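With one protein chain withheld, the remaining protein chains of the complex are depicted in position.
Take a look at chain A:
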Amino acid sequence: MLLTIRKQLKSHPALIPLFFFIGGGAAMSLMYLARLGLRNPDVSWDRKNNPEPWNKLSPNHQYKFFTVNMDYSKLKKDRPDF
């Protein structure tokens, strides 16, 4: 199937940007879902060894994907340890 696609792309090069952007969008959506499933502290896959990951939040860890002005690793930790 890939060979057919390559052959048709040669005669219709306008489809190349289409593949690029749609493919990029699909890849970004899949990466978002993967990050949500694997990194979100609200998600627990292994109920026996990791039952409540939302209770193990660290004060200096950056949970968001991107920060503009904050450096969470530099936050002072002024709360009691459990």
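Please note the rule applied: contacts are C-beta pairs under 8 Å (C-beta built on N, C-alpha and C of every residue); 3 or more make two chains touch, one makes a residue touch a chain; residues count from 1.
One rule holds for everything that comes next: contacts and distances are computed from a predicted model.
Given that one chain of this complex has been left out, which of "Cytochrome c oxidase subunit 2", "Dihydroxyacetone phosphate acyltransferase-like", "palmitoyl-protein hydrolase" or "Ribosomal RNA-processing protein 43" is its protein name according to UniProt?
"Cytochrome c oxidase subunit 2"
Among A:1, A:14, A:38 or A:57, which residue is in touch with the absent chain?
A:14
Taking the full complex into account, what residues of chain A touch the chain not shown?
12-14, 16-18, 21, 64-70, 75
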